[in-house]
Each structure stands twice: as C-alpha cells, then as structure tokens.
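Note sheet for the following structure.
The complex is shown incomplete by one protein chain, all other protein chains being positioned as in the whole.
As written, the chains take the letters A, B and C, and residue 1 is the first residue of each chain.
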Amino acid sequence: MAKVPFGVVNSEFASSRIGEGMPQIFSKNANGVARFVIWGSCAVLLIAAAIGVILPRSDLVTGVGEPVAQPVPFSHKHHVGQLGIDCRYCHNGVETSSSAGLPATEVCMTCHSQLFTNADMLAPVRASLASGTPIRWQRVNGLPDFVFFNHAIHVNKGVACETCHGEVDEMPLTRRAHTLSMEWCLGCHRNPERNLRPPQDVFLMHWQPPENIADIRRRLIGMLDIHPETMTDCYVCHR
Amino acid sequence: MSAIAEKGSGSGIDIAALRRRLANGRDMWRSLDEIAGTVEFRRFVEAEFPAIAEHLPAKPNRRTLLKLMGASFSLAGLAACSRAESIVPYVRQPEVLVPGKPVYYATTLSSDGFGVGVMVESHEGRPTKVEGNPDHPASRGATDAVMQAAVLTLFDPDRSRTPLKDGEPASYGDFLKDIAALVSRWTASQGQGGALLLDASTSPTLAAQVDVLRARYPKLNVYRHDPLARPTAGQASRALFGSTLTPVYHFDRAEVIFSLDADFLGEGPGRLAYARDFAARRRVRSPADWMSRLYVVETSPTITGATADHRLAVKPRDIEAVAAALRAKLGAQAEAPRSPVDPTWMTALSKDLVAAGRNALVIPGAHQSAFVYAIALAANAKLGALGNTVELIEPPDTLQVDGDLTTLCEAISDGVIDTAVVVGANPMHTAPAGLNAHKAFSSLQLLVHHGLYRDETAFLSHWHVPAAHELESWSDIRAYDGTASLVQPLIKPLYDGKTLHQLLAVLGGQFEIDALSLIRQHWSEINDEAWRKALRDGAIANSAAKPASVTAPPDLGGLKPAVQAGGRIDIRFVADPWLRDGRFANASWLQELPRPLTKIVWGNAALISPAMAERLKIENGNVINVAANGVSLDAPAWILPGHPDETVTLSFGFGRKVGSVAALSEGYDAFRLRDGTEWFATGAAVTPSTNDMRVITTQHHQAIEGRAIVRHASLDTFRQDPHFVRKDAPPSPTESLYPDWPYNQEAWAMAIDLSACIGCMACVSACQAENNIATVGPDECERGQEMHWLRVDRYYAGPLDAPDTFFQPVPCMHCEKAPCEVVCPVNATVHTHDGLNAQVYNRCIGTRYCSQNCPYKVRRFNFLDHQSFDKDEAGSEQGVHNPNVSVRSRGVMEKCTYCVQRISAKRIQAQIENRDIADGEVVTACQQACPTRAITFGDLNRKDANVVREKTAPQNYPLLEELNTRPRTTYLGRISNPNGELSKPGEAIDD
Amino acid sequence: MTEASASSPAVLRGRHDFPEISGRIGSIVLSGRLPRHFWTAFFLCFLLVLLLLYSITYLISVGVGGLGINMPVVWGTMISNFVWWIGIGHAGTLISAVLLLLRQPWRASINRFAEAMTLFAVAMAGLFPILHLGRPWFFYWLLPLPNVHMHWPQWRSPLVWDFAAISTYATVSLLFWYMGLLPDLAVLRDRARSRPAQLFYGILALGWRGSAFHWARYQVVYFLLAALATPLVVSVHSIVSLDFTFAITPGYHSTIFPPYFVAGALLSGFAMVLTIAIPLRWAFSVEDLITVRHMDNAAKLMIAAGMVVAYGYVSEAFFAWYSGEPYERAMMVQRAIGPYAPLFWTMLGLNCGLLQLLWFRRIRRNMPLLFAIAIAVNIGMWIERYIIVVTGPSRDYLPSAWGEQSLTWLDFGILFGSIGTFFALIFLFIRILPAITIFEVEELAEEEGKLR
Partner (left out) sequence: MSLYGLMAAFADPEALIDAARGMRERGYRRMDAFSPFPLEELDGILEIPKTRLPWAVLVGGITCAALVYALIWYSVEVDYPINVGGRPLHSWPPFVVIAFEAGILGAAFAGFLGVLVANGLPRYYHPVFNAESFTYARGGRFYLLIEATDPKYRKSVTKRQLTRLGAEIVEEIEA
C-alpha cells in the first residue's frame, strides 16, 4: 500500500466546519420508533419460534387427514365399514411379513368378477387383470427409506391396525390418520402399554376397551414379553 | 475426465469404423468410457433408459458410469421402483411369495466349470444375495468372494441385451432364420466345416447335447477353450494307472500335509470343502487338542502358503527337483537329485510324512507338470494315503473334445473349418500369445458367439447372442466330487438371454425348446419326487462319483522332468483370484476387493521378490518390461515378501477394456505373454524402466511394529502356556471410571479364530453384498476412500524373503466403552440394549469424529456420492440392493453393524413366536460365507452359546485391550504347528 | 494517571489535541478518501472472496471427498483452518480484555482493530466446522431445538462444547466490541455531514451522549465484560484443544494441549495483529498513535507465547517418551521422520527457531523484519495445527490402517479464500468504522499530558 500524506486529509478537515451544527439528528418520534422496533423484533422472533414448533406437527405439513386421490376410488368405508371385510383379506402379509401387502388385482377380481362387473369405476381393475399391468396406487402411509417398519411384530404384539391407521372404516378415500413422525412413533415405543389390546382384537374397528383394560394391559406386557426399554433403540427402526 | 475418455469424445461412434479399427489389433478400442461422451451414446441411453438419461451429465465421467454400473438399467421390477409415492401390487401374486419376506432358492454357480451349490436370497423375485448351500458337498454352507458377486453381474448394465448381426441389433427370430440355414447346410454336409468352441463346463446335459449333435453332424468338430485349464491330473493318472482319474482330498483325515505348489485353499473346485476340512483339523481350544501340520513349497505366494506351518518359496523350474527329492527321500529312488531345498528340511518333512503314514497327504499343484503330479500320487500311494486322505474318482468332466483353441485355429488356417459357434468362451481375449486367433477367426465364413457380454469375440463375430446369466438359467453342473447339481433360475432372463443348452438345441434344429425341458429330459431317469427334492437341495442325491480303486506302479509310467531352459528368470502365471481369466472384470465388487496377499485393487502388478527388486533397483510401481516367448509387456512391479527370487508372477484377468467397469481398472493383460496354456515360462528377461504405473493398494503398512495385534504361538508353546496371548502383551485394564452398563437381554458378540482365517476374503465380499456397500472406483481407492466395512489385514513378520504371513479380519469391535460414541455430537452412533454399537445413518451429519476416535479404524465414510440416497435418482441400480439395509448417502459415516438387519429379523420372528432367539439363529454375512468357520457370533448371555465357548478358549484376546474399550469382538490367537526339528527360517512363533 | 503508564515511557508520540485525534481517525471513515492502493488490495482480497464462494459451492455440491481427506485421516484442513483462525481470534480479546483488566493503557490504539480482527477471525473459524461436515446442511442438529425427531445433541461430545464455546465467544466478543464502539459511533454521528451517514452512525450509536451517569455504569460493565471475556478466551481454546485431547488417538490424547493451545493462540494472534498493524500504521500515517512501542510490546508477548508453545512441543515429545506408551512413542517418531517430517521441521523452524530473533530489541523495532517474522509465525502456526490434526490418525494403533492424506486444490482454495475474506472484512471495517478507539486515545493523550 502506498503511503498517503495524511496531512492533506487532515488539513482539509481542519479547515472545514464539520460538526458545528445541530447535533439533534432524530426527531422526537425516534424513541418511540426505536421501542417499537425492539419489541417488535422480539415479538417476531417469538412468533417465528412458535411457528417452527407448531408447523412441522400440523396437518399442513404432515398431510394427516387429507384424502389421497387413487386410480380407483377405493372406499374402505364401503368394504370395511359396510361389508365388514377383514383387513387380512386384502392385506394378507400383515401377520407374517414386514409389509402388510397390497391386494393383487386378482384379489379385487375374486368379488368383482361377480359384483359390479360393468361399473366404470372398476374399469382400471379389469384393465389391469386383462393386460397384466399392475394398478399404481398412491401411497397414503409412507415412511422415509431409512425407516424400517414391520407390520407383523406390531400386530402380533397387540397393536391394532386402528391404532396407526385410524378408523379406516369411516374413510371413503383413505387418508393418513396420524403424523407417523418419529415423535409420534416414540410416543408409543416409550410407553406401549396404553396402546395395547389383546392380540385377537387387533383387527377390530372401534374396539371398546373393557372395564379392566388397565389390568389387562399390564398383564399383556408380561405375557407378550414386551420390553419397552429396548424399544427406543435406534436400530429398532433405523438399520 | 480421464485422458482415455477425452481421446474418444467429440466424434460420434461409427460401428463400421470401430470394426475396422478393431481389425488392426486386439486393444484398439477401449470401452464405453471412450464413447461415453459421444452424441450416439447419449441418444442410445435416452432412447433405451429415459430415467437414466435425465441423470446423465453432459459429459459422463468414469464415476457416473461406475454408479450406473451398480445394477441394471432396465431390470424386471422397474415398475416397482418408480416414484416413492406410488406403490404397485402384483396383478397375480405368486403363491410362495409374501411381499416383504425373502425367499431362498437352491441353485448352483459355476466356478471354472465346476459347480458350487448356493442358496440365493430373493426379494420379491429379485435375487440379492448368494449364500452357500450347507447340503452341497462343494459349498458346505460357505461361499467365496467371487460367488458373492453373481448377483452383481446379473444386474450389470453392460450385459449384452440384444442379438447382434454384424454388430447391428437384430432379432432373435432373424438369428433363428440364419441358424436354420446353417442347420440345413450342416444336415446336408454332416457338419462338414463346422466347429463348436465350448467354455469349461461339467454339465452332464451339455455333454449329452454335444453327443446328440455329434450323432447328427458326424463331421462336426467340438473344441474346448479353457484358458485356466489344468489338465495334468488326467495325464498323470493315465500314465500311472492307465485311466483318467482325478483326486479328491480328505483333509479331515490328514495329519501331515505337503503341498507341492498346490493352493488348495484358494483355488480349485473343491477349495471351500477343503478349507472347511483343513480348518476343522486345526481347531485347538485346549492343550489336549491336536492339529495337523502343513508343509508348503510354492512358486508364488498364496494363501495356502501363508497358512502353512513350514513354507518354502522356490522358482517354478525347481518344483520338479523338489518333487524328485521327495520321491528319493521316501525311498523310491536311490539317488537324490540336486534339490533346491535344504536337505534337513526334506528329511524332516519325509520323516513326518512317513510317521503319519496313511494320514499323510501330498498334494500336487493342479497346474504342475504331470511329472510332479505323478510323484505326488505315487508318494500318496507309497504312504498308504491313497484311499484314505486321497481318493481318485472319474473326472466330473466327461465331455470328449477334439482339441483346444490351438487345434481349432490350425484347422481354420488349413481351411478345414469355415463356421464356428463359440459358446461362452472369449478366445479373442484369452488366446495364447503365439496364436493369431484374431486372424484365424476373421477368416471364418460364419462366426456365432454366445456370451454374457458383447466382448472381444462378440465384436468379431457375425452373430452375437446374449447369454442368460447363471441366475436366469436352467442347467446342471457337477461339483468337484462329481455331484450333479442343478442350476435353476431366480429371475426371468432380464435381456431375453438364452442358455447354452438352448443354443446347442437350436444348432440341433430344436428351435423352440426351453432349457428346463432339456435338463429334465437328461435327468428323466429320476422321478418327479426325486427331481423336486433335487431342486430343493440343489443337487441330485447320491450322484457323487465313486472312488476308483487303483494300485500304483513302482515307476512313474515314463513321465520325465521337463528339460530346463536357459535364462535365469521364470514367469509364473496365475489367474487373478477374483477376475479369473477376466470374465468377471466388469464386476466392481471384485475389482475393488483387495487381493488376499498384495491387497491390490483395480489392477494387477508383476510380483517380484525383494531381492530381485534390490538387484534391479526398483520400487513398487516402477514399470518393468517382462519378455518371454518372443513377446514382451510392460507391467508395474510389486515387491511381495516371500516371493521366490528370480521369478515374476503375472496374473490374468486384467487389461480388458470392454465394459465400463473393466475399463476403469488398470493393469496388463498377461495372456499376451503366455504360450499355450502353460502356467510357467522360463528364460524370461526383465528390464526395469524409468516409468511408473499406478498400483492401488488398500494396505500400505505391512509390519506389525512389535505390537500385540496378532498374537500367535506354536502348538508346543500353547501346550506349555495356554494363556500365551497374555504374555508380552500390555496388561489389560480391569477397572473403569464408569459403572458397568447392564445388558440383561442378549449381548451380541463375535469371536474370530485367527488360526482358522485363511485370508480368502469371502467375508469381505459377503459383507459388501449383504450391506449395500458401495464401490468407489480406482481414484478414490488410491486416495484411501474405500468403503469395506470389514477388512482383512495382512501382516508380515520375520525375514523379507521368507516371512510369516498373518491375516486378521477386522470388523467393528462393538466396544462396550465405545470411544466413537462419546464424541458424536448428534447421537448418531449409540449403544443398544443388546450391546450393539449402532450407527444411525439418517442422524449422521458427518463430523467424522467417531472415525478419528476409533482405534481400530473400522469406520467408513461416504466422502462422495457413491450411491444415491434418493430412490428416484438411483434409478434401477437398486436391483442388487438388500432392501433391509439403508442405502447411505454422501457425507454419512457407516460401519459394521453385526448385520443388525439379520438380528432384527430373527428377533422379530422370535418375538412373534414368543420365544428367545436360539443360539446360532442369527448368522452374520461374514460368518455365513466363511469357509473355515473362523467367525462365531452369538449371545454372550447364553452360557451354552458357541461364541461363549470360543471366548472361554485360553487364547482368546481382545484387540488393543489396554485401551479398555471392552470390545465385543475378540480374537483367538493364531496357533501353528511347526515341526520341532526344523528351526524355521524367520521363526517368529516361538518366543 | 495509572501506575503502569507512569513508570514506562509514553505510548503516544508527539502532541495531540482532541479535534486532531477524532479528526484523523474519523476522517478515514467519513471522508471516504482512501488511498488507491487500499482499493487495489481490497479488490485482490475480493477475488479471494470469490474463490472462497466458488470453493464452498464446489465443496457442498460434490462433497467433502473433494478435499484431500481419506480413511484413516478423516480430519484435514477444515479442522486445522478452524483451529488456526480461532487462535488468531484470541489476541484481540486478550489485548482488549486482559490488558484492560491489567490497566495497560498502551492497548488503547490497537484494541479496536484487534477486537475487529477477533470477530472476523472467529467468523472465519465458525465457517470451518460447518464446511467440515459431510452433510453441512444439518449443522443445526448440534443445537437443542424442539423437533419432531426427538433429537438431542450428544452433550458429551467436545464438538458440542465447541459449538457452545465458539458461539459464546463470538457473541461476547461482538457485545464487547460494540460496547467499545458506542462512544466512537457518537463521534462519527456528530461528524457525519450526509444524512445517510448520520442515520447509519446515529442508529448504531443508540443516542449515546456521554453522560457521566452513563459513563459510570458503562465503565463497570465494560470492565465486567472484560473480566468475563478473559476466562472465556482461555476456555474457548482449551475446549478447542479438547477436541483433540478427548480423543484416544495417539498425538491427540495429551493433557498439555489446553495451555499449549492457548499459548499457540496468543502467538498466532499477536502475529496477526502485527501483520495487520504494521501496514496499517504505515499506510494511514498513524505511526504516532500506533507507535513502535506497541509493536515492541506485541513482539515481546509473541516471544513469551512462543516460549510456552516451544515448551508444549518439548513436553509433548517428553511425555510421549515418558509415558512408555508404544503408540504415542511411535507416533512421535513418525512425526519427526515419517511422511510429514518436512512439515514438522518447518514448523519448528518457524515457530521456535525464527522467533528467537525477537530477543533483540533492534529486530523488534525493525518493522519490515518484524512483519516478516509475523508472517512466518502465521504460516508456522497453520502448519502446527495441520500436523496435530493429521499425524495422529495417520499413525495410530493398527499399522494396517496407517495412511496419509493429500491436499487438493479445494483445501487451498478454501484456506486462501478465507484469508482473503478475512482481509476483505478488515478493509471494510477500516472503511466503515474507526480502526482506532477515539475516546480511549483521547483519554490516553489526556493522561499522558500530550495535549497541545
């Protein structure tokens, strides 16, 4: 850096009349404005924090309760609620496999080759069987790839379909009943007792717990060999 | 972008021009890599695989191609891996299949033409993992490193997808039309001028089909080209016993074993069974236990030599002298010839052998001369071992051929042959140096090639037909002991490939027949029930060959030692342990799997002895020119301790540039120097040059630095002091500042028996297949960014020329006081209730502190985007992925999890059934693959568990126990059994 | 007048009056007439800023594999840059806080830019732990934020302590610096002629009017902040050193690290103060305000810190031997003769050897020479941090895992980019804020009786 004779600047400054004016550069309102800005920023920060806490849990983000459009407007309300078909008729892997399984087209056609054989609504199903092209359903209850959920263990240990999937028998179009967030999963994994029911009842909808349910649940924990202290291990879900 | 790639980019591909260029020589065209940048390549990809094209950068580099390689572009389940938001059920669900549950099928994989039975795990119809078949004699539940990669080659995007006529895509129907013309021509001429060139195979159906073809076309000639052929067993047994026989060894009965250059643990169709028996005989857990003793004389370091109690390295030309000396010592010959081996050594060996009597075993190298082979057979006979430790059986390979590639080429040159059908073989790459196979094949009127890849031979042929992969095929094949094993498809052919049986049937005029009916026809004598059982078991019951009873003549049936050539330097050719003759060159798992002794990846080197390097004043990576048989090649030198002096080991399998992965690898093509199918060359010349070539290795430091890492002792020392592992080792701390954490349920733990570990790398390969471990490519390996969760460390001790070699598999130790966990700032690595050191990939932010603080350095980091985390972006490369293991994204740490997905699966199963997990129910991938059962895994809290038994052995020790990390993985110190009469050179075992 | 200044020679040279002091310092900012070469230098730094931006973009889009790191040496320049910058940051706080507590009035002319240097160095340092991450976009997982994943940081990790220490240090330094600026901002507010400048400095000055009542509280709290900053500054580099000490890697696991790191920080910090002050006082002709005595004192502190650092080197080696730990010993030997030996000996030469020249008063007062030594120490200290980071893991417990890392263009791009950004920020600071504390120099002039 080259040296600059500072005196030039300095003398220029000395000759000027800088600073001999009115020092009051703000109006009387300035103090009020400053207070408003200070408290206002505090309020904005608080609101932002509140939004940050609430928004990720809201239906807006989690998609809970929002029916998903499907290639065939399949109604659980009709099939489960009105006809009373058992969950396992279509989701036949649920007791043995990690995946509950989606019914093959054939399964749909066991009934629909007899019933509503000409309904327009079912045209994609018939087309699927004819062409051998599977129906592309839209996923409703999705988990990230790094989460490994196993249906069989839950169903066998007395966690009902209803507990996670909600009252599907009242859903004309299937929608997500719970957030399926880690927080929500852990809610049960930390304290499974309050979501248990006798394993034979897991496929029932609108199950009414008997009077002595607390007692039953306590015994279930022992009978089913459930160890809540092991259920928050990371690898239970992440492998 | 590599230099190679730049050379090619900018100009479009013109198939005709390529063919013209190809006509000029064998290495004129390089690879997909060369053409990757061209407009045509893009257009091709876009047309065929729109999903991939979107992710293809404007100028794809090697990395992209490697990623695309991960699996197929267009696999069967492409529909199933579309947007994550949609789910696709079956239209008709197969009965056996429950989505989410794997299914296992027994089938057989071929290894140098012999069958090894496997169980293949299949998820929703997608084969993902190869396991050994416990009921199969050649597998006994184990696999080797190469077999693990079968699923990867199945999904290899470089596989040939469509028949090609003169290099242009054509339909199979057109092919059949052309073949129909050929069939009628041959029918008219009785096959005059026709030749069939087969790959190595022991398929009974194939042999029968060839017989049918011969009957139909009496003038048809059948040749076989097996570049890795080892025909001397037959020659020697013909000379000795008058019939062609092949030996089967019983190491479980052997007390003293002498290997004459036989790598029985690493090579040969029976290696897995042999390794199992060999290790079982060397299991020492208490001073009362007994173990066998192994002497090895070898011409190039092998894992068998590394396991030996006494090992000598000799020049290839000296092996015959060693064999003759043995014969002399055993008293069959009065006068001992000049032996390169110390006479006391020979005396001690022969005394030991004689003492063992019928429990002795002399094994000749299968690639050795008939003379050596015959001496070994005679020695066994003399010792009384024949019928006990050695049995001679009819060779499984019953196919009679009219000659090999050389005869075929001569016949073509003579104008006798004008049409050739090449099935499976790739003679344009594997032909010997002196043979101008290229010229001969170019002059053919019609050349039909059937193979998995559009390889060098396919480029020359008029018709190329894609072959079905083993996992897509119906076939049969015999194991080393003659057991007929069935090959059944796990998946419909992805690219409509045809099996070799279908092709041969087509040549016989059966255009429509499928492979299953051909196989079933051949085995029509067994009923349906037996057939179903055979399919379930993977092998046809009681089909093993019966041992022949023979008596050895007093002489060697006229076999003489070979005449020694001039020159001082010998060449020893070996097949690369993973790539074999180069057929697996496009499997990235195998390219990146360190070779057992050199730990070299993505290339090969000319192995030389330290003394030779000193004389030539060369270092690792310096280029040497090796000349023999009138040809020469440049290769980077690699100094291997324990290598015989004045010998260069060259390995086959590299130098191929066909296929995007193969093109990434470096190395030379040793076939360019080979004469015939010889495994040795004498009179070679080696000239050092000033150039360097890159040789990539994953272990840079070989010495153990006096640390108590691999603890070892001789059997005698062990008997005196069973707790030898405590001697001279740092004291183990017993106290900790921290209170002990209770593990009330399971407490998973592993024990690794270093005496049993033969360094075969099967565990590493199995781990890679099971856990979706990425391959990273040569550049990243060179930088030290490879990803194997489990590594097998190789240390040397003792003198440079005759060191002791130690292998030590190092997975995660799952320390109870894990140093890695306390330093993770985000709880991404924590302990579980059953004592696993869990790694939570989705929580990891990549501070890499855990790896810094891991004294075992077993953690691996995704430095770059090796496989895509995003299902959509990954496209179809997920084909080979284990669906139960997360695919890790860039920037995430990963490591051995004790196969936590397997633990979880078994726990869930046990909990559903409301019972405890049984001992041995959870088997880790490495444990399952291990041929010697060196790895034991189980629950420490079960007092009857195998792993507890192993850990109570006196030689059990934790690695770096002085750090008080309390590892759950421990080692059983290595025990060897040297002969007390021999002060072994470089004896480091007795201290 | 305090005792210290009474017993030692005067700090300022020549005689001054208040308008002159405030005018000379203030006009650098307000007149905006800076030497042409100021802008040339700024432009060069700005090019390096662009390099930093490019490098960061590359790093984040390609991944940390673009750096030279590998297995086993998974930490590299990002960590050594971090430690280096944090170290540089220490001198500023030391000069302003510790010398304030010790009532060393000579700090007056250099504390402002030393504090600014601290802030910018900490800002640069704060960048590196994030760039170091494999997935930098998740850096906030180190914070205990309410989230749906139920995540907590792992409080036992030194990296979390680091996060707490660095953010506290940056915040406290900023508060301390801003408090010190208040009276000077009032001066600038009053001097400013243009309305935007008046508003800018006026808003920042918070209506400071120099009331005696304010001064009384101000001084107490300013002093208290200094008292808080002093243990903080020691704790920060101690915690940074715990990143290493906490690990069981040979070469990391050493109890000497905390004091040795603090001393190293001071050494590099004073070197950076000199690196900035020597050209600054010359370019702006303020040699009478930032005098040779300042430089001399800084040089003395440098050699003092340097001796402690040298003691650290010696004790590290001694205890590696004395501990009898084979791993520590082997690592130490490898450090001296292994692949990183050239760097190791260069480091010793620069940080221990060359520094001994400062025993000579003539060299301490020879500005070009002092400047060169300061630069050499800066380089030496970077090498020291790099050696500490890489040699341990490259030669740790299992010889099979031994290996070295390399450096790529990206390592250098980010390092030089950060240096450029640091100086660019310093230039901006000089342009916008008074680089010398007006009120304290006035006070000093008053006390020294140097008023006309």
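Just so we're on the same page, a residue touches a chain if its C-beta (ideal position, glycine included) is under 8 Å from a C-beta of that chain, and two chains touch if they have at least 3 such contacts.
Please read all numbers here as calculations on a predicted model, not as lab measurements.
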Chains still shown that are in contact with the chain withheld from the display: A, B, C
Option from C:Thr40, C:Gln219, C:Thr255 or C:Ser323 whose C-beta touches the chain left out: C:Gln219
Selected from C:Leu34, C:Leu232 or C:Ile419 as touching the chain missing from the view: C:Leu232
Selected residue (touches chain absent from view) among A:Gln24, A:Asn118 or A:Gln200: A:Gln24
On subunit B, residues whose C-beta touches the chain left out of the figure: 736, 738-741, 815-822, 824, 827, 830-833, 966
For subunit C, the residues touching the chain missing from this view: 17-23, 144, 150, 152, 154-157, 160-161, 164-165, 167-168, 171-172, 175-176, 179, 183, 186-187, 189-191, 202-203, 206-221, 224-225, 228-229, 231-232, 235, 239, 242, 438-440, 442-443, 446, 451
Touch residues of subunit A, complete complex, unshown partner: 18-31, 33-34, 38, 232
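Rule of thumb we're sticking to: only the chains that are shown with their structure count from here on.
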Chain centre separation (subunit A, subunit B; CA means) in Å: 46
Centre distance in Å when subunit B and subunit C are each reduced to the mean of their C-alpha atoms: 56
Subunit C residues touching subunit B - in the complex, by the definition given at the top: 62-66, 68-75, 132-136, 138-139, 141-142, 151-154, 156-160, 163, 243, 246-249, 252, 326-327, 330, 393, 396-403, 405-406
In the complex with subunit C, residue positions of subunit B that touch it: 699-707, 709, 780, 783-786, 791, 793-795, 808, 810, 819, 821-827, 830, 843-849, 851-853, 855-857, 859-865, 889-893, 959-960, 963
Touching residues (chain side subunit C, partner subunit A) in the complex: 19-20, 23-24, 27, 31, 33, 35-38, 41, 145-150, 189-191, 193, 198-199, 202, 207, 279, 282-286
